[in-house]
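Before any comments, here is the structure.
The complex appears here minus one protein chain, its other protein chains still in place.
Showing chain A:
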Amino acid sequence: MANATHQLKQASTGPEKSAHEVINSHEFKRLVAKRWTVSTALLAALFVTYYGFILLIANAKPAMSQKIGEVTTLAIPVGIAVIVIAFVLTAIYVAWANASYDPEVERLKGQLKK
C-alpha cells in the first residue's frame, strides 16, 4: 500500500532527469524507434501505392485499359484511388501522432530538469 502511494506520487511529479538521462532512457529510445517504424511503414505503403500504380500503367496497359463501365477504363478509378490513399495515409499518421506520440512527448518533457 505504502509502495503504491509512493509510486503514484512519483508518477504525478516525476523524477527530474537531465537531458542526457532522458535521451538515454529506454522510453525516449522507444519513442524515437516507434516514430520511425510508423513513418517507414506508412512510407512503404505510399511507395507500393504510387510506384505500383506507375508500374501498372507502364507494364499492364491492357489490364488498365479494360472498360469497367460504358467507356470508363479501370485506370481512372485506380488513379483517383492513389490520391485518396495518399491522403488516408497522411491522416493515419496524424491520428497516430495525436493519440500516441504527443502524450509520450509531453510525459518525457515533464521529466526534464527545468
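To be clear about the criterion, contacts are C-beta pairs under 8 Å (C-beta built on N, C-alpha and C of every residue); 3 or more make two chains touch, one makes a residue touch a chain; residues count from 1.
In this section, contacts and distances are computed from a predicted model.
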item: Identity of the absent chain, which is to be given by its UniProt protein name, from "Indolepyruvate ferredoxin oxidoreductase", "Corrinoid iron sulfur protein subunit alpha", "Cation acetate symporter" or "Aminomethyltransferase"; value: "Cation acetate symporter"
item: Missing-partner contacts on chain A, residue numbers; value: 19-20, 22-23, 28, 31-32, 35-36, 38-40, 42-43, 46, 49-51, 53-55, 57-59, 61, 64-65, 67, 69-73, 75-76, 79-80, 82-84, 86-87, 89-91, 93-94, 97-98, 102, 105, 108-109, 112
